[in-house]
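Encoded as structure tokens, the structure appears first; notes follow it.
Missing here is one protein chain; the remaining ones are kept as they sit in the complex.
So, chain A:
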Amino acid sequence: MSQYTPDSEAAVEEIVRAARARSEPLEIAGGGGKRALGRPVQAAATLSLGKLAGITLYEPSELVIAAKAGTPLAEIEARLKQQGQRLPFDPPRLHRLYGGDRDTASIGAVVASNLSGPRRVHAGAARDSLIGVRFVNGAGETVKSGGRVMKNVTGLDLVKLMSGAFGTLGVLTEVTFKALPAPETEATLVFEGLDDHQAVACLSAGLGSPWEVTGAAHLPAVAGAPARTLLRLEGFETQMAYRGKALGDALAGFGGCDILRGADSAARWAAIGELEPLAAHDDEAVWKVSTTPNKAPEVAAAIRAATGARLYYDWGGGLIWVAVPAEGDAGAAAIRAALSDAGGHATCMRAPDEIRAAIAVFEPQPEPVMALTRKLKETFDPDRVLNPGRMYAGV
């Protein structure tokens, strides 16, 4: 299997054009850490963007940072941190799922997979902070969309379309993000012993309050530990004191709470973003289930009843991380059946190749939407050179 490692946009164009001429599909990889996410790609060659790296623009006073797609996420975060800033959406580390280093992820892969961490519930998804992209389409042409300013409604918003397309519409070469000032400190209210329904009601009440909850997760009881319901606040020290008390008072009906401060709070949320509470074993499949937050407990109950899954909630209940035995369809039918009334969608984040080849890794779409999906692929990559089949068969 050949591997291409271009170090310029022009080289990416050339590789894609040549692959198209040879009808040779390419598997697109950034740091390579998420290659097991999606349907297995049948490609004779890999296009790795590891050498197309480097921060190309950083203007702290304008809250904007741009980097070539292969730039390690860790490098971008370190650079932002020097100026007291950060990416708003809390990009999650998924090394517990896919192995490797905590810091393998490239910024291009973060965009391509549109993955957001616990702060998504407050600050929006990765796609909401993304303000510009450059990419090479399946014809080997470089296309740009968006730019380096926050507000831009010039033409069709291909920036959003590239986010979460898993490299099937274009090879990202450069991405531009909005950054935000990092808060002075943070604090987390921890309620113990709530059942799933009480917990989600508590999270909803917190998220509906004026005190700007920026993280809202529930970790059901496991052997040796009671259930914990967590709500995070961020800001200036003085605000934490006031808001923490106000929020605790408002949620007093759910019992008393402990407060984690500063580094303790940060460590807890890093663990939640990194799927530590799931403690998924290597022989388990992992699913990301997105549903209407207050319907999450019934969805979770149905999944548990059908599969014996272990799970926890993030995004105020809107996101359920699920671990099931990697057997049969790895719970696909049961999980999707659980969603059929509540609405939402499920993505298989990890399972052996043979299972991922057999099930719908991404949520099957209604036919009119699937027709659009196929047509969009056609307009970006008519000969299906880029990550063919990674999201849907034939796309």
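One rule holds in what follows: a contact is a pair of C-beta atoms (placed from the backbone, for glycine too) under 8 Å apart; a residue touches a chain by one contact, two chains touch by 3 or more; residues count from 1.
Here is the rule we use: contacts and distances are computed from a predicted model.
Of the candidates "Activator of (R)-2-hydroxyglutaryl-CoA dehydratase", "Peptidoglycan D,D-transpeptidase MrdA", "FAD-binding protein" or "Sugar ABC transporter permease", the chain left out of this view carries the UniProt protein name "FAD-binding protein". When the full complex is taken into account, the listed residue touching the unshown chain is A:Leu161, out of A:Leu161, A:Ile259 or A:Ala306.
For chain A, the residues touching the absent chain in the complete assembly are 59-64, 83-84, 114, 116, 120-121, 124-125, 127-128, 137, 141-145, 147-161, 163-165, 169, 180-184, 201, 204, 207-210, 236, 238-239, 242-243, 246, 290-294, 315, 318-319, 343-345, 347, 362-363, 365-366, 368-369, 372-373, 375-376, 378-380, 391-392.
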